[in-house]
Structures are given as structure tokens and as C-alpha cells.
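For this view, one protein chain was removed and the others were kept in their places.
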Amino acid sequence: MPEQPSPTATLLLSCPDQKGLVAAVSAFLFELDGNIIHADQHTDQQEGAFLQRVEWELNGFGLARDEIAPAFAPLPERVGMTWTLRFSDDHPRVAIFVSKQGHCMYDLLARYEMGELRCTIPVIISNHPDLGPVAEAHGIPYHHLPVTPHSKPEQEAAIVELLDELDIDVIVLARYMQILSGDFVDRYPNRIINIHHSFLPAFAGARPYHQAHERGVKIIGATAHYVTEDLDSGPIIAQGVSPVSHRDSVPDLIQIGSDLEKTVLAKAVRLHLDDRVLSYGNRTVIFD
Amino acid sequence: MPEQPSPTATLLLSCPDQKGLVAAVSAFLFELDGNIIHADQHTDQQEGAFLQRVEWELNGFGLARDEIAPAFAPLPERVGMTWTLRFSDDHPRVAIFVSKQGHCMYDLLARYEMGELRCTIPVIISNHPDLGPVAEAHGIPYHHLPVTPHSKPEQEAAIVELLDELDIDVIVLARYMQILSGDFVDRYPNRIINIHHSFLPAFAGARPYHQAHERGVKIIGATAHYVTEDLDSGPIIAQGVSPVSHRDSVPDLIQIGSDLEKTVLAKAVRLHLDDRVLSYGNRTVIFD
Amino acid sequence: MPEQPSPTATLLLSCPDQKGLVAAVSAFLFELDGNIIHADQHTDQQEGAFLQRVEWELNGFGLARDEIAPAFAPLPERVGMTWTLRFSDDHPRVAIFVSKQGHCMYDLLARYEMGELRCTIPVIISNHPDLGPVAEAHGIPYHHLPVTPHSKPEQEAAIVELLDELDIDVIVLARYMQILSGDFVDRYPNRIINIHHSFLPAFAGARPYHQAHERGVKIIGATAHYVTEDLDSGPIIAQGVSPVSHRDSVPDLIQIGSDLEKTVLAKAVRLHLDDRVLSYGNRTVIFD
Partner (left out) sequence: MPEQPSPTATLLLSCPDQKGLVAAVSAFLFELDGNIIHADQHTDQQEGAFLQRVEWELNGFGLARDEIAPAFAPLPERVGMTWTLRFSDDHPRVAIFVSKQGHCMYDLLARYEMGELRCTIPVIISNHPDLGPVAEAHGIPYHHLPVTPHSKPEQEAAIVELLDELDIDVIVLARYMQILSGDFVDRYPNRIINIHHSFLPAFAGARPYHQAHERGVKIIGATAHYVTEDLDSGPIIAQGVSPVSHRDSVPDLIQIGSDLEKTVLAKAVRLHLDDRVLSYGNRTVIFD
């Protein structure tokens, strides 16, 4: 576990590109004696979009925590800026969704126990009972909410109730093999992270390793993305690849791929929790 | 350039899987005192296919070159085996096809001059005149055969005549931006190598880097494959990938991709020329 | 978890190169009706070494398990061959050694529980008490055997006694931060697998991520190798790398590296347990 830094504030900003944005933000922080430890901006000239992340130390800053948002607000209002302000010691509340395969869940829970993930995980939700004992060994409540095509609306309603009750900020689909309804997805814009077991957009949909084997590819991949109503089409956060060969059968691809999946999903979750991801259109900026 | 090895013979074999194949081939070579320097086989259990490559030194072998095929022939006949026999100092005759972009052609010609490619390149064919001076600087005849949708049959007929006259064995499409007709492709089964500027099957078809940018992928790729009648769907020989980020515009992707394209195409050409590729169904075995 | 295959036998063979070896081994199996599912050989022409792995199904084979070794033995004797015979349902007994950092141990135990590793893990040994509760949650006995420079001989003697008692075949050093004595190492030739947190031979020794940061490298790595008396110099089984940048501080490198370490170590352990590694000199052949 990396050593604990002193608490910081992070602004994530996006707006139509215009001159003077960097100057305005940096002047705001400079005048308040902010010690910037990370600042990065991106201008998408084709889309005319400006996106920025700036993180500074709270110690020695000229405003108390609850004074920062009100003081900053006039600038975004003036330039039409979407913005979020987060403090590094505020821990988002994360729900993990799983089905039967455990490799991503095992990996996330190990990282959580070791302090790698800046979050609280109060619940694991599954449509199968199989991984309950693993959740239990980690001391995390496991809710088995089975689903059939017929019962899906009820199951999702039960999940929403549970998430509301637990005040969940972020949902991680750790190989949850159910398609979420549009209504459900709309409740959590850019807050549901999925791992798809292919190098999207290749092999969207079901059984990507079988598709990859059938096509005879020489490299396989995994893709972590935000979930949108369009299946496997949301903004991509992270991707990873591994070389494969004719020697690799479908079970071999599944094994090689499972290592990719857990690494790529964990990377995306960490980037999101550290406020390093900004979506615009169907793309992401990663401030790494 | 790797040091020149002594001449070798290479058998590429494929047939329905059955017991005793490795024993039969190795006994044949052992009894004739063959010094094997590379032997590799692959069994695709799902397809019930056996594929083998074996390479041995001609020096000290118990048969003269022209006696080998007749002596070996009864075994393939008995087990229903497709086979080819090649000698390492027989140089296949290669035609390079280009359009306007030169990076793959430059790279292949540099390798050719440095002795990296075990072949003879007697001609470069293009539907544009632009790269003629580059071919000339390398001393290779350049044929400009322009094409319109209307004139395509005539252009392909002229190309076929030229290839026949020059006794061409292998065609390398080094960013040739024309779709070859089914009739043309049928004349050169598993002997036309194309580079597609994406990680197939993602972004088949036109303008893959624009598609990749639009989709916001974090990795781009290139794919070398044998050309079949189905566009961008033939057996894959080699693939390569590079990480990209939101900072990369479409021209950046094109630049990063051009490095991938030339490296992946050259790898596939070398594998083919060294008799290290066997196709079966729509897949390849790479004996590397 | 890949589906369970039917039981197989695997021969790992090495000897001075000579003609007829492949023919002899394949004839032995063919005459006994062996259904080969994997066969691969390697000839190191510089060293004059022949190395082979062959795996075949026990179902339908012409000999019972206990008859195979006696029937095969004359061949190795004749050609001076070192050999091992293993059955796929014999599970090697593995001891995991750890210190304070848990990421590799977490990962191995998750894979073990999911059935990815073909072994039995009856014990975890550590010079620190910290990871005891993790072992306990997985139901595996944890032995805390502290060590000082002064007490090292006694500690190692206690470990040896424990390993003997538990009939341990393989030791996995999952970030065990102690140097084992030559006497200890000699007891387990090619049976102790270590993960070193650098791309060996770069940054051997202590604090490799600090060294890497100091040197300003653009890629970091991890190396799994067999332990020999020479520190960090044993035969390499697997290596992995990740790109890094000037933005990555030492704690970032440690975080990125820990993902590499667990993936590379697990790969090496799986290759070893599947009898896919043969050492010769200070190198390995990986039959993958």
C-alpha cells in the first residue's frame, strides 16, 4: 500500500473550449495559496471541448473545505462548466455485482483489504449463491437476488432499494452476467463500471473467447467501460491485451483472459475512485 | 542480417489427426540420416486436425534434393496429407502492391536490401504513380496501372498477365487501397498477404483510425492476414498493438499505426517466406 | 476454471542432442497406442542439448500407470537422458513463503480456491505474523517463524523439518524478503520459485523500484525464476513489463509493479505445476 498522502481536494472540470480557462483556474488557486500537486488539462480541438483535473493540498489552503465550492462556483457559471469537487479522504461507497465467476471479485476484495482502493464496499450483490462464502470470508454482506427474464423488473427494483438504503455511489460489475435495464442504467450515469472480456469493439456480446478462437486472432483483450444503455458501447476507461497462439484452446483463452479482466477492471476502478476519469461524448479522458 | 545457415529442406504437413504421424515422419528422416534443426507439430483436437513443420539439413542427408519428394510421397498418400516441400535456398518471387502511402514499401525494400527477406522482388505494382521514384532508387521496376471502378477488370487482367510473365509466387499488399476481385484472389490462395490498419475484427472496412478515435479505444492495432474473398476476414498471420490515449488525435493514431503496420506486415512476410505459416479453416498455425 | 481433462501422463526429457530421439520416443508411444495431446521439443544447437515434453492420455494407453516407467527406462539409459514422468492427477504439495506484503499470496490463494492451480497447499510460512489472518480465512495453516541474522540457521532448520513433515515438493516465495542459505537452496533444486520485483538482470538486489525511479526508466518489470545460490541469478521462468512515465512516483511504481509481480509469479507457478518448464544450464525451456 502506498504511503498515506496528506488530504487533498480535486476539481474535475469540463466545458466548451475558450481562451483563459487555465489562467482562471490557476489564478483562483494561486490567490488562495493552493499547493498544486497534480494539474493536467486536455483540449479536444475537434469537439471544441476543454477538460481539466487539478488536485491541491488542503493543508495551508486559504479556504475551509465547505467554503471551497461556494467560492469557486461563479467561474463555472460564467463559462458554462460542468464540475465536481472531491476530497481525498471522502470514500465513495461501492457495490460489487457478481454472478458465478469469482476472479474479479477475489481480486477487488484482496486489493480492498490491502488498502489499494480508496472506497468503502458495504455490499456484494449476485444473481447466484455460489460466491457467498467468499464474501463472508471477507466480512462483506452478500445479497443473493436471483433473476429470470420474467422477474427482472422486480429484481432490479429490489437492487435499487438496497443501493439507496446503503447510499451507494459506484457500481462495479465484476463479471455480472446480466444485462441491466435502461431505467436502471440511467440512475447511475458514468457510475457503473463493467469489464467486458474482449478487446472492444471486437467481439461484443456473448462468448467473446469462443468468437476470438473461431476468428483465429493472435492477441486477446479486455475492456473496462462505463455502462450505458447500448450494450458494450459505453465510454472506455481501460483496455489490456495479451498475445495468444494457435496452441491456446478456448479454455486457455479463458484462463489468459481472466488475468487480463481482473487487472483491467481494477485499474479502471482505481482511476475512477481517484477522480482521474472524465467522460465527454462517448470518450474518456484519463488523467494519470 | 543473420548469418547464412547451410541449406535445409522444410516439410509443411496437414491432415486429419491420427495416431503415429509424428512417429512416421520422424522415422522417415531418421532412417535417411536427417539432421533435424526444427520440428514442431500442432494438434487441433476440436477440429481433429494435425499440422506439422519439420526442417532438416540437406548436407549429409541420405537423398538428393530431387529424390526427396518421390520417397516421401507414399506416406501423405496413405494418410490423406496435404504437404509442401521447400528448400531454403529457393527464393520465392514476390510482387509488392502499393497505392500512395509508402511506409510499408520503404520498410520492405530496406529489409530486402539488407538481406532480411528470403525472396526476390522483381516488381512493384501501383494504381498511382507517386512511389515510382522510390522503387527506382531501389532499382526495382515499378508498374503504374491506374484503375477506376469501370476499368477494374482490365486492370486486374493486366496485372495477372504481368505476374504470370514474372512467375510471381507471393503478393504483398503494402497498403494497396483497392479491393481485389474474387477471381483474382482465387488465383493465389494463401499467397496474398495484406496489412489491415486495425486490430481485426475491430474496425474492418474503411478509415479504421477514424473509427478507433470515434470509439475512444485505449489501444490500437494492425493485422496481417491472407486475403480471401471476404474482405478483411482471411486467416490472421500476425497482429500488433500500441497503447494510445485521449491526447492522440486522428493524425497521431495514423502515425502510431503506421509503425505498427510496417512491423506487423514485415513479420508476416518473413514468417511466410520462411515456411512458418500453415492455414487450416480460417486460422493459421505459426511455427516460430 | 477450465473444464477437467481426462488424466494424462507427461514425460519431460533432456539429453545431449543426437539423431533419432524424436523417432524413438514417438515410436514408444505409438506402439502402446498412446494418444498424444501435446508434444514439443527443442534443440539448443549451440549447447548440443535436446529437450522434449510429451503428454498423452492414460485412457486407452497400453500400459498401466506403474508399468510405464519400467518400460520407458531403457531408452533414457541408452542415450544418457534425464527424465521425469508425472500424472496429471498427482497434485504436488506446495509451501508458500511470505513476509509482510500480501498481494502475491492473496492472488495465489484466490487461484487455488478457484481451482486454477493443480496442487495442494498445506502450509504458509512467514517471518512475520501479519498475514496470519488472511491464511486463516482461507483455511490454510500459517507458521510464523521469525528470523534474525543470528537465528537464521535455527529458523531454516525449523522450516526444513516442517517441509519434510508435510512432504513439500515445491516452494513459492511470494515476496519472502529473506535470503535463503545455500544449504537450504541445495535441498530444492529447480523447486523454489521466486518473484523478483524488477526486469532482471536490471535492478537485482534491494529496492528495485527505487533504483528504477532513480534511473528514470520508461518500462518496469517483474521476473519469476528458480532460486539458486546466486542471488537473483537463477533460471528465468517468466517475465512481464508495464510502461511507466515521469508522472509515476516510487509509490506508483510499487503499485504498478505489484500487479506485474502477482501475474508473473502465478504464471510461473502454473507452468511449473503443469510440467511445462525444463531447466538446463542457467536457462529454461517453456513448453507452452
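Order of writing sets the labels: A, B and C. Residues in every chain begin at 1.
We adopt the following convention: contacts are C-beta pairs under 8 Å (C-beta built on N, C-alpha and C of every residue); 3 or more make two chains touch, one makes a residue touch a chain.
This one's a predicted model, so the numbers in the text were calculated from it and none came from an experiment.
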Sole contact to the chain not displayed, among B:K19, B:H138 or B:R215: B:H138
Omitted-chain contact residue, chosen from C:V79, C:M114, C:A158 or C:A202: C:A202
Contact partner of the left-out chain, one of A:A39, A:M114 or A:A137: A:A39
Missing-partner contacts on chain C, residue numbers: 42, 44-46, 199-203, 214-219, 221, 235-241, 245-247, 249-250, 281-286
Interface with the undisplayed chain - residues on chain B: 2-3, 102-103, 106-107, 110, 113-114, 116, 134, 137-138, 247, 251-252, 254-255, 259, 263, 266, 288
Absent-chain interface as seen on chain A, which is shown: 19-20, 22-23, 26-27, 29-30, 33-41, 43, 45, 243
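Just so it is clear, only the chains that are shown with their structure count from here on.
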Classification of the chain B:chain C interface as same or different, half of numbers criterion: same
Whole-Å gap between the CA centroids of chain A and chain B: 41
Whole-Å separation of chain centres (CA-atom averages), chain B against chain C: 37
Residue numbers of chain A (touch at least two other chains): 247
